[in-house]
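Can you keep this structure in mind? I'll have questions shortly.
Just one protein chain is left out here, and the rest sit where they should.
As written, the chain order gives the labels A, B and C, with residue 1 at the start of each chain.
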Amino acid sequence: MDLSLDQRYLDFRDEVRSFIAANRGHAPPAVTFRDRVKPGPAEFAWQARLIEAGYAARTIPREYGGFGAEPDMLEQSIIAEEFSAAGVQGGLQGIGIIMLVPTLLEVGTPEQKARYIPKAITGEEWWCQGYSEPGSGSDLASLRTRGVLEGDEWVINGQKIWTSGAHYAQMMFCLVRTEPDAPKHRGISYLLIPMNTPGVTVSPLKTMTGRSEFNQVFFDDVRIPATNIVAGRGEGWKVANVTLKHERGGLGDPAKSIARFEGLLKLMKRETVDGSRAIDDPLLADRLMQLEAKVLALKFNNMRVLTADLEGNDPGLARLVTKYYGTVLNHEIDALAIDAMGELGVLYEDGEYLRDEGAWQAWYMHDLGLIIGGGSTNIQRNIIAERGLDLPREPKAVIPPQGMGGGTASGGRG
Amino acid sequence: MDLSLDQRYLDFRDEVRSFIAANRGHAPPAVTFRDRVKPGPAEFAWQARLIEAGYAARTIPREYGGFGAEPDMLEQSIIAEEFSAAGVQGGLQGIGIIMLVPTLLEVGTPEQKARYIPKAITGEEWWCQGYSEPGSGSDLASLRTRGVLEGDEWVINGQKIWTSGAHYAQMMFCLVRTEPDAPKHRGISYLLIPMNTPGVTVSPLKTMTGRSEFNQVFFDDVRIPATNIVAGRGEGWKVANVTLKHERGGLGDPAKSIARFEGLLKLMKRETVDGSRAIDDPLLADRLMQLEAKVLALKFNNMRVLTADLEGNDPGLARLVTKYYGTVLNHEIDALAIDAMGELGVLYEDGEYLRDEGAWQAWYMHDLGLIIGGGSTNIQRNIIAERGLDLPREPKAVIPPQGMGGGTASGGRG
Amino acid sequence: MRFGLSSEQETFRDQLRRLLNERSPLERVREVAAGGSGYDERLWTGLAEIGAMGVLVPEEYGGLGMGAFDAGLVLEELGRFTAPAPYLGTAFVAPLVLSESGSNMLAAEWLPRIAGGEARIGLALAEAVGARAGAGVRNEHGRLSGTALMALEAGTADAFITAAGGELWLVRSESAGLTCTAMTSIDRTRALAELRFDGVEAEPLAGGKALTRRALDLARVALAADTVGAADAMFEQATAYSKQRVQFERVIGSFQGVKHALADMATALEPARALTWYALHMQTEMPGSTEAHRLACHAKAHLAEVGRMVARGATEVHGGMGFTDDLGLHFWFKRIGLDRQLLGSPEQIRAEAAAAMAA
Partner (left out) sequence: MRFGLSSEQETFRDQLRRLLNERSPLERVREVAAGGSGYDERLWTGLAEIGAMGVLVPEEYGGLGMGAFDAGLVLEELGRFTAPAPYLGTAFVAPLVLSESGSNMLAAEWLPRIAGGEARIGLALAEAVGARAGAGVRNEHGRLSGTALMALEAGTADAFITAAGGELWLVRSESAGLTCTAMTSIDRTRALAELRFDGVEAEPLAGGKALTRRALDLARVALAADTVGAADAMFEQATAYSKQRVQFERVIGSFQGVKHALADMATALEPARALTWYALHMQTEMPGSTEAHRLACHAKAHLAEVGRMVARGATEVHGGMGFTDDLGLHFWFKRIGLDRQLLGSPEQIRAEAAAAMAA
């Protein structure tokens, strides 16, 4: 256990702090839940400044417009901590930057890298992800959007759902069934689709929060060049798994839980009932402390993961449990915030008595969506059990919706 | 909603109360957790008195030594309530009386009824149950104790476990595989085994409570008459299900939870920390109230079940959830009692500071055993889902212990 | 003895369901919710026509003079359909509180109109449980001043039963000095409002603190009944969905993960329903008794917890679909969410129940 940093890192931390202090005037305003909107010129300018300083696209090679530093988890972690502590927005977090770029770096052709990466990291070309379909939620590999190669073009038909940012993205990376006769996982290809291609229709998907955080995207004879495929035909599932590997720092990110918890703490010091603060209520305080223990546990767990990464070891369970732990924890934090507000906790959208712009109710619902959306708790627990504990996979069985049995016991008693 | 009783039942309640008042001097002392022992002459004499008055073996025909009343759930319920409220022990609760007798009444031969029922209800002939085996816990039908018909005798070999009272029982009703070639559930017969038959060995099974509430029973070429079978060969599973139907008032019985809760309430009014009572601690009081709501919910749920029974309707889910709800609830009550005692909550067995003879720790462990033993929570939830909600049964699949896969995900994410 | 519905009650419930199926399907709920009034004329008239409005109104005032359990059936069905109808204040709390206040004049004025579906009464009781954000209403020589937040079923109310100075008052909506500002909540099927009182004339309801507690008991058990209906509806939708939705070549209801989640919901919900039924029953069986109060506390607090668990679990069983606006499952989710928060958190209410028991 050695939590001290080499002088090099202490210096680096100072450098980041100085940068933030000197440049924070250029940072776009903090984003609240209400305005999950398209990044604009302010964000792009800030991103350019960050790339130049090495605080965004840090490890992307210079030839593709990045800063070109060697990967160093600790540096990344220091950058994230300092921006978060200063309350200043860090680099753009679009799905193109987080997921597509590392994937192309790993399996893309030189042409694809040169064509897509520079514009992705500046935000000039915004990406969305076409994975989920209405019929394939947790069972992603059962997707049905199909692509047929006609001459030098893919012709795509089908439908995607849960596509964040599709209404302003220029590009989509997309899983499409191109080999209908191959086994389920081997029939999928990873295609890159310009969103302005004729036949692409984006329609907003309103959710329970009352907003349209997501879209549906329909493909009707959409034709894209045959070269817009990453890796080979039928290798889309493998490519997607490369991509998933890079999906870090998002779901289950301790920084998010810490920030959420701090908001809750402020709220509980502010809200009163009959003049007495919520935090002085023994039962609310008890729940607050239960959550603080979990937030801290997640934070230190993440330091274990980081350590393993730094040393090139597999953090195993410590990493696998993070998403499940973090998303459920965030949802519990939201729930306590609502309860601490009492009756006022149900307010939403507007009004004099609305707290924190109604973010807590919005999060309470949105986080439930994340618990479901990033692989339901059941899928998460399967992953933990099967990959982390080496328990056997679910046996194959076909049970159609019709013709259910039932009526007799599945087991006896003793 | 009509919770009033006909005059007839009000009269009956008065009659039961008078009986208890006049006869309570003859009742054996209340049983604590420590002395789960064999009933003795005092219990048998009390039982005889209760049968005569119609408060035990109430609906067993007179020809078999019972009181011969028509079944009336409300009368039964009044009897149970009044004995419980008075803190006076009711009729014997042996497994022979609760499970074997109703089964024989339903599917036994006239000879079997005449031979076994009279002695079972007086307690003169004590029964134990031979269902579970070490290899078949939740999967009861996979039992392996085998019986072979040789001439006019069954020859039995194998082993049973979790057999309460086997060390003083005279008889066992037992599931034995007699048709090894038949499908799993159809190869079992229901045999009646005198415990003094040569080859029967009973050995106490010590549990985590430190006591031997259960036994193992070994059969080594045990020979019993061919006629000691209830219903036909291979019909044992069906007979066992008849028996299970009669397993009432035991697991998940609200009266038990109510009594347990009242004990907890007393404890929390008595125990102090720095001079302040446990019940005045807001957090402990909050947990107490959570449990009281559940105890009341179970109580009223049981009244719904009783109403359905009275009217010949199927109470459906309300009955199916009772066992799971009740056993888990009891375990939660025990846990709060331990917590309310703080450090002293870990004391056990003896000593000046031991509370309630150490019953709470003993129950905390024993109730966990009951949660597991009467069909684990997983089995209980399967039963609720499959019988109560008509969800499809678990698909058949064979997964042996060796050769586990693992390493890849069972599902994608979207 | 019968713990449950009589055949007349079953008939009544069937009638309610037919009415709600016809006049309050999801698409209609959606429309009314968009308006935010928490009120639907056609549904309201229908409820009056089948006698639902007068269940608790004494016969002498044109009602049916039945029990709280009967009225609870209406509440449960309204919850089941997330129906926008200010029944709780108007037809559940008001008839009993006005009858018990001893004012024949008020009773004679309001009860026949309630039974006829011609009047609506909101509840401004939040501050009797705990004043938030400095709110609170004072009585100054029979005139009320101050602020009441989260007044319930306020959208089209003709009057409010208002707690002030430890007592209850009837305040007419058109009174001078009263301002009513809508408060927007997650659940648009019920209208909430901020009431500002500036020396508003009000009619006192005799009964003091006991009547205030009585009104709270009634409102709380009514919210519990609403949650029972709403949670039941979510649970049933989740069960049905689990039998249709296929993933990994299997209906998802065949996976233990889903199966056990549904079994847990059933196990929480069935006994919770019985608890609520009994708590309803006691409100007119032993009105104002310690026992009735205790049951009202337990029903409200317990259903708040069970409701939250079912709302979350049933949404999760639906996967992404449950999160969409289109499916509309969120109407129930939000209704249960609102019921939970109103008139005392579970913790607060349990503390009330514990204080009574610890003595």
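Please note the rule applied: a residue touches a chain if its C-beta (ideal position, glycine included) is under 8 Å from a C-beta of that chain, and two chains touch if they have at least 3 such contacts.
These figures come from a predicted structure and were not determined experimentally.
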> Missing chain touches which shown chains?
Replying inline: A, B, C
> Of A:144, A:238 or A:304, which one is in contact with the hidden chain?
Replying inline: A:304
> In the complete assembly, which of A:174, A:318 or A:399 touches the absent chain?
Replying inline: A:318
> From the list A:167, A:233 or A:381, which touches the chain that is not on show?
Replying inline: A:381
> Taking the full complex into account, what residues of chain B touch the chain not shown?
Replying inline: 132, 134, 136-139, 142, 161-162, 205-208, 210, 271-275, 281, 283-284, 335, 338-339, 341-354, 361, 365, 368-369, 371-373, 376-378, 381-382, 394, 396-401, 404
> Given the full complex, what residues of chain C touch the hidden partner chain?
Replying inline: 255-257, 260
>> Suppose we count only contacts with the excluded chain; which residues of chain A make the list?
In response: 1-6, 9, 74, 265, 269, 277, 279-280, 282, 285-286, 288-290, 292-294, 296-298, 300-301, 303-304, 306-308, 310-311, 317-318, 320-321, 324-325, 378, 380-382, 384-386, 388-395, 410-411, 414
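Keep in mind that, in the parts below, only the chains that are shown with their structure count from here on.
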> Where the CA atoms of chain A average out and where those of chain B average out, how many Å apart are those spots?
Replying inline: 50
> With chain centres defined as C-alpha means, what is the inter-centre distance between chain A and chain C in Å?
Replying inline: 39
> What are the residue numbers in chain A that touch two or more other chains?
Replying inline: 132, 136-139, 162, 283, 373, 382, 394, 396-397, 399, 404
>> By the touch rule stated above, which residues of chain C touch at least two different other chains?
In response: 243, 247-248, 250-251, 254, 320, 347, 351
